[in-house]
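Heads up, one of the protein chains got dropped from this complex, but the rest are sitting where they should.
Moving on to chain A:
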């Protein structure tokens, strides 16, 4: 197990290094930030001073190593625009995105897993076919379109919910969160639902496929032959078997939900990291972009690692194989 763990961590480090190079090259390629930063009327002299000050006159590889050196000391540089350390900037926006993504995953699981299990348990029922149609919609409708529709319906037409923004937050352990107050709820529910749609579709399909397979297995027939109630057959035998793919997807999708909350945050004007990164791209705020992308890579790598380790906890066969 320890050997497995070390091996996985080593792989993770390699992935992060490679990705950091790619990110650095990619962002470097999109243009010169100096033009954005200073008054177009500034003299060439001021330009040169600034270029030297930020180190843009150095060879690319040197810039990269300076950057990596700083990062290893926890310094991702300063935002060109906000003039504050990038990490502080991102972390100040992170709770909003985190809460939104978590809310979305929660909605997706609480609705999607039971629906998927039902659809797999009664595959011929009309209700199951309706559920599958819903999951296809969740997959294929563009997020921004559904988002706009939600705003039009619930905010503009019905006036039930606010159309955007985060509304009031309350601090828990120093972190500002929305779900604490009813007013906060009213702000988060629409964007969270919007962000949940894709995962909702995914979890329905996953739970259905797993349930279908388990229901025709010998161990389910055997469990029924012992007189187990259907609720127990599903709640114990089926659920434990579909838990593995669901946890995997939950983990991996949580990462992408965090990273790609961009669209939803933009539509609902949600003050999260996604909105920050869109704004930063508009003005070529290079340190923010680089730091954001590298943090996303880190996030994915860590989530992958955790999911891999969780696999072993959930599936005793995998645990045995790794121990061997």
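Everything that follows uses one rule, which is that a residue touches a chain if its C-beta (ideal position, glycine included) is under 8 Å from a C-beta of that chain, and two chains touch if they have at least 3 such contacts; residues count from 1.
Convention: contacts and distances are computed from a predicted model.
K.L.:
Assuming one chain is omitted from the figure, identify its UniProt name from "F420-non-reducing hydrogenase subunit D", "ABC-type quaternary amine transporter", "Alpha-D-ribose 1-methylphosphonate 5-phosphate C-P lyase" or "Peptide/nickel transport system ATP-binding protein".
P.N.:
Hidden chain identified via UniProt as "Peptide/nickel transport system ATP-binding protein".
K.L.:
Identify the residue among A:16, A:161 or A:228 that touches the chain left out of the display.
P.N.:
Checking the options A:16, A:161 or A:228, the one contacting the hidden chain is A:228.
K.L.:
Across the whole complex, list the residues on chain A that are touched by the chain not included here.
P.N.:
These residues of chain A touch the chain that is not shown: 124, 216-219, 221-229, 232, 236-237, 240-241, 243-244, 314-317, 320.
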